[in-house]
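This structure is in structure tokens; I'll ask about it shortly.
With one protein chain removed, the remaining protein chains of the complex are shown where they sit.
For clarity, chains are labelled A and B in written order, and residue numbers in each chain start from 1.
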Amino acid sequence: MRRKCTRYEGLMERYLTGEILPDERDDLEKHLSLCPDCSRVYRDISGVECALRTFPGKMVDPPPYLKTRILASIEGERKSLWAFLTRTVTAFAAILAIFLIMAVYGYLTRPSSPPSPPVAGEKAETGTKEVKIFFYFPDARTVSITGDFTNWDPKGLPMKKTGKKGLWEIDLKVKPGVYSYNFIIDGRLLVPDPQAPEQTPDGFGGMNSILLVPKGDVS
Amino acid sequence: MSFDDDVRIVKRVRRGDRESFALLVEKYERPIFSFIYHFFNDYALAEDLTQEVFLRSYRFIRTYDTKQKFSTWLFTIARNLCIDEMRKREKERTLPIDEVRGGNIENPSSRNPEDIAEALSDSAFLKRLIAKLPERYRTALLLFYFHEMSYEEISSVMGISMANTKIILFRAKKMLSDLYRKGE
Partner (left out) sequence: MRRKVARILLITIPLLALFLLPPGSFATVDISPLCEKHGIKGEDLTRLKGLYGEVVESGVSEEELYRFFDDIISYGLDCRQLSRVLEKTLRLKKEGLPYRPVFRKVREGMAKGVPPGKVVDVTLTWGKLLEEAAGVVRALEEKGFSVSDREGAVILVAGYLSRGYLPDEIVERVVTRGVKYAGFSGLEAFLGQGGQR
């Protein structure tokens, strides 16, 4: 587009939105028929317009656990607001209660993966396995874990603070099997582990995370 | 009227009915997530920011003016968060201008490079191009074409006049075609 064509840009825009005046339209159409640059620009923009209108993936499904995660963070928010009144402004920073799980480590879903998993070790004599679970939640005073392996004990097993701020951990000794679980924050709020490899609705309106502990490497 | 419904729900939330907020999350989680996802072309980031959008909307629900559409207000929050995030990212690593402008986008070999519509029908390619647009052009484009917002709604989200909205939309399309031509 040559410099003198700049004024046609505005006309083109109004042309495309159907807001152009008749005189201007005649002017533009005449120009487009004469100026190959402008006509190409016009064709390109119509092409872009068409591609945008027919774009197939306009809406993208969020992960199924996102809603739970959002609602849990709002629950955390309420607590923090209360803390805000009683304590300090820093509570606000803590509101960024973004759940991050480091891992339910390793080979859990893959019995055929390479030998000697990094964390989970088998104790042949008792038939139980050790699983390390991490949970990131800086805005908690206490975190425990409960689930099928504790018979859903309302108190759960307390998790320990790691060296890293906001990161909690626990070593579980469990028999091979499939276990639903939740974390308990401050002894009150049950939340799923959003980064666990498997999630399933708990039927009560919330979500459970699933811990898979396969039997030893029986093929 | 869904507009009325939103306002009614918001009023319940303000009265302390937290469960009602879940309805709003239910309804807008997908559009907000999609917007952020296309804004950055980053799924994991979209998760975090979507959560943050709802958290903020909950926190500031009292500041929402019920004369406005709730969705518009929510998108305003989403846009602001995206801008913050973008600045944060830009500070962390300054990209050469050319890359920001989309100089090095590999173009899928299309049989007819002249036909831009055909080339852009490769949605992954178009997605990458969109994510390279400057913020206001990207936002306007997404709101108009992906979220089917009116000029009026977009001007409300972006705090600009309707006339400006139209100009921005036009330029956004022009930029996309330029990006395409440059990457050819």
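Everything below uses one rule, namely that a residue touches a chain if its C-beta (ideal position, glycine included) is under 8 Å from a C-beta of that chain, and two chains touch if they have at least 3 such contacts.
It should be emphasised that the depicted structure is a prediction, and the values quoted were computed from it without experimental measurement.
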{"item": "Contacts of the hidden chain among displayed chains", "value": "A"}
{"item": "Residues in subunit A touching the chain absent from view", "value": "108-112, 146-148, 151-154, 176-178, 180, 182, 190, 197-198, 200-204, 206, 208, 210, 212, 214-215, 218-219"}
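Please note the rule applied: only the chains that are shown with their structure count from here on.
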{"item": "Residues on subunit A engaged by subunit B in the complex (per definition of touch)", "value": "9-10, 12-14, 16-17, 41, 43-63, 66-67, 69-71, 73-74, 77-78, 81, 95-96, 98"}
{"item": "Contact set on subunit B toward subunit A in their complex", "value": "18, 21-22, 25-26, 29-31, 33-34, 37-38, 43, 46-48, 50-52, 54-55, 58-59, 115-118, 120-121, 123, 126-127, 141, 145-147, 166-167, 170, 173-174, 176-177, 180-181"}
